[in-house]
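Then we have chain A:
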Amino acid sequence: MALLELDQVTKRYGGIIAVNEATFSVEKGSITSLIGPNGAGKTTAFDTISGVIEVDGGKIRYAGKDITNLRPWAVTKLGIGRTFQVTRELGDMTVLENLAVAGVPNSFSSLLGGRIQKDEYDKAMEVLTFLGIEKLANELSKRLSYGQRKLLELAAVLMIEPDMILLDEPAGGVNPALLDRILDRIQAINDTGITFLIVEHNMDVVMRLSHSIVVMAHGQVLIQNTPEVVRNDERVLDAYLGEA
Partner candidate 1 sequence: MALLELRSVRAGYGVGPDILTDVSLDVEAGGTYVVIGPNGAGKSTMLKAIVGLLAPREGTIEFDGQMIGGKRPDQVLEAGICFVPQDRTVFPEMTVRENLVMGGYLLRDSAKVAKRLDWVMSMFPILEERAPQLAQTMSGGEQQLLALARAMMIEPKVLMVDEPSLGLAPQAADQIFDTIRRLSDELGVTILMVEQNVRRGLDLADHAFVLDLGTKRFEGPSKEIGEDPRIRDLYLGAMAPDVQEEGEG
Partner candidate 2 sequence: GGDDDDAAETTAAPAADTTTAAPAEDTTTAAPAEDTTTAAPADTAEPIVFASSLPLTGEFSGVGAKHKDGYEFCVEEINRLGGILGRQVEIVIEDNRSETETAVSQYERFINVVDADVLFGTFSSLLGYPTSSLAEQNGMVMGLPSSGAMRVWARGYENIFYFQQLPAELTGSSIVDLVNYYTETGVIDEPLETAAVVDADDFFASAIANGFKGAEFTVRGEGGAEDRQVSLAPGYVSDMGMELVYEETWPVGFTDWLTLANAIAGAEPDFLAVAVTSVDELLSMVKALETVDFSPKLMYASQGTQSEVGEELGGIEGGLLIHAVWAEEANWEGKLAGQPYTNVDFIENFTAAYGRSPDEDEAIPFALCQGMEQAILGTGGTDNAAMSEWLHSRQGDPVKTIMGDFVWGEDGLAEERAFLVNQWQDGELKLVYPVGEFDGTADMLFPMP
């Protein structure tokens, strides 16, 4: 059963149609990749799903529920976590606090709860240790290197413990030695039933992880199919992979 469905989703900016009647779906428990040339509309698609921008048309359904134009926090609370391609760390907060934000209840009771509970702390440290940045736990996040920020972005979404994780270029700028381990981890998490939708330009990563691939170009969805099929599709070669 499809966990997430985009149905004719459209987003326009003046004359530019960033996403043009895009329709695709993500199966529950799968790792689906969203690829396409620069400016294809991938990030915009993420933005519409996560509620960061409003769509101009179409429907987005998650677990059978219409989540079109829901506020971002509500989407998150429904179980969809996302990362940003251009990282958005909470600069004046430490790495640890960046992660702890995931545990804030949306009510007055948040005034009563202390800052970081023991279990949250343990969870955060576990994630950080895995990504090899546990030493940075008390560093202000604006002081991180590019790659470290990418890792923090990933750590933050893992903290939310979502049912579905949207990753926007998780591999960009990450050292290959570490990337190896991250991919293993994604696979491990996926094995526990968590669904992934990943935007990525690194084809090695895409091919290694994906069960299904969605290809976008000029705002439109060209094809959605298995890696084998996509890899050999003419249009995809043309539009995206080029000679490589």
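Please note the rule applied: a contact is a pair of C-beta atoms (placed from the backbone, for glycine too) under 8 Å apart; a residue touches a chain by one contact, two chains touch by 3 or more; residues count from 1.
As a selection rule, all candidates are chains of the complex that A comes from, given by their letters.
All values reported here derive from a predicted model rather than from experimental measurement.
Put simply, of 1 or 2, the chain that touches chain A in this complex is 1. Residues 13, 16, 35-44, 85-86, 133, 136, 143-148, 150-151, 169, 172-180, 201-204, 240-244 of chain A are the ones that touch candidate 1 when the two sit in their complex.
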